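All protein chains of the complex are present and in place, except for one that has been dropped.
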């Protein structure tokens, strides 16, 4: 019963987090607006390109976060009140993302507003990445909420790997004030990079496969 | 089979409640609006501060309610028709929250409308807290729907602890007519207070750990 | 494995249906609009009463449908392609409900438009109730998808009880053209009636308890 109880303990958190991420990711389409009837549809649709790019980049970013959250929770078997609350704050930063996404889509073409909009976007990404790390560090420190059998080396590697997110997005935010298009290009590039197989902070899977053997390799 | 049947009995209610709370919490961002293109972005974004504050406070409040709902349902193993219906009404009060949140964000800067908007906000919070108590009281009275092994003392303590919500939010609603900013500050303070570890109506966890032993301590 | 396979077979349908109903019920708040800044807030909020009433009635109606769907699926253990598709069409009618809800809220105060808006509302309710019956009849006919142990008498009683929905809502739709306010009052009254314990089409629970014994009585 002990084992099942613990599994169940994270199950409802995962369901709630999945629900919130699924909704936040889907709401992004609400900011891709149909042009007003009466205008030339070709040119109106073409002029909307920042909306499409912003939709794709934010969608993939939340998708990657979801995949990583999924990987992380394979290693977590318990929750505490503080851990639930940290997750709530983490989800809050994700739910905020549709706002800066729409902001960038609306203001990126104007040189006067491009930097600020991009910086708000990068700042939100930074906040998401920091919260992701806090959630992980809370669970991982002293193996507090983890499943048994994860080595200290695997843990240390994951701590390092996950740090790439906040560092990269903080850089993106700073660059937004100097070269906003470069800043946005880096966000898009990070997104493509993490989409590729064999990249990104998936060290926990190493820790996991160390405990469960090579026959689960496809499950990574 | 009996035990599993009962578990399953609350499972679908928890899934539905999680879904509704996940959506209500995510819809809050729809009321944080992108300023119209053409205005000064810096000042427009700065002027939107009530939207950001309202988003954060309402988000964290629903998050805390979700965590408490999660704790409460660890103690509940059965449902009845009336209990499902009580939960539907409880969820209705939560789903209503985006409306007064947007109302406060839009009207808090105007001294003529500040009190009324804040009172509607406080009144909705009071309604949520009352419904939360009714859900709990229905399940707890005479141990009607509870898992075995919860002492009468633990039950009485939880009944008392959960009462803090309606009392606090009713006070908030009354204060809204006198000092609306004080009223809002109390809502924000309650939210921060309940976020902290070791606070708030989590007495049920005490009841729970009494039945399952100290090895589950991290699961609290 | 056979039994688990079957359980799992309806599990994903229930999850999807719960998700769709949870979202449709939550989207209803989007049509309760914050009055424009500048108007008198007291009178604006008061003038919005049809929005609040429509929100409450539609919310409780979807909530009651969800509870009944929940009861129905306790008796169903298998799915077929046609059954999944019937459920998709059923969910489509539920997802349509926010539209006539907003229509009634906007047009009920004008005598020229009141009847039509109310009839569209009643017609949507009728369509939901018809689809609910089709879903049930498909599953129940010849015990096609049901768990074992339901008597033919219980089945026949459920068939009769569920018919109350389409009949009542068809009457509501017809009455909308004569006395729209009476029509709306009946919808609200049905909603309150089905909220009460011991009413409505819950005959299936009788069939269920017949198979699982009296110790599950609270689970009804």
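Lettered A, B and C in written order, each chain numbered from 1.
Rule of thumb we're sticking to: a residue touches a chain if its C-beta (ideal position, glycine included) is under 8 Å from a C-beta of that chain, and two chains touch if they have at least 3 such contacts.
Everything numeric here is computed off the predicted structure, so don't read it as measured data.
The hidden chain makes contact, of the residues C:41, C:65, C:117 or C:168, with C:117. For the chain left out of this panel, the touching residue among C:75, C:129 or C:145 is C:145.
Residue-level contact of chain A with the missing chain is found at 14-15, 18-19, 21-23, 25-30, 32, 34, 37, 41-42, 45, 55-56, 59-60, 63-64, 66-67, 70, 73, 195, 197-198, 202, 205, 212, 215-216, 218-220.
Where chain C meets the omitted chain, the residues involved are 2, 5-6, 9, 12-13, 15-16, 19-20, 22-24, 27, 30-31, 78-82, 84-85, 88-89, 91-92, 95-96, 98-99, 102-103, 106-107, 110, 112-113, 116-117, 120, 144-145.
By our rule, only the chains that are shown with their structure count from here on.
Distances from each chain's CA mean to the overall CA mean are smallest for chain B. Chain A and chain B have centres, each the mean of its CA atoms, that are 26 Å apart. Chain centres here are Cα averages; for chain A and chain C they lie 36 Å apart.
Residue positions 19, 23 of chain C are each in touch with at least two other chains.
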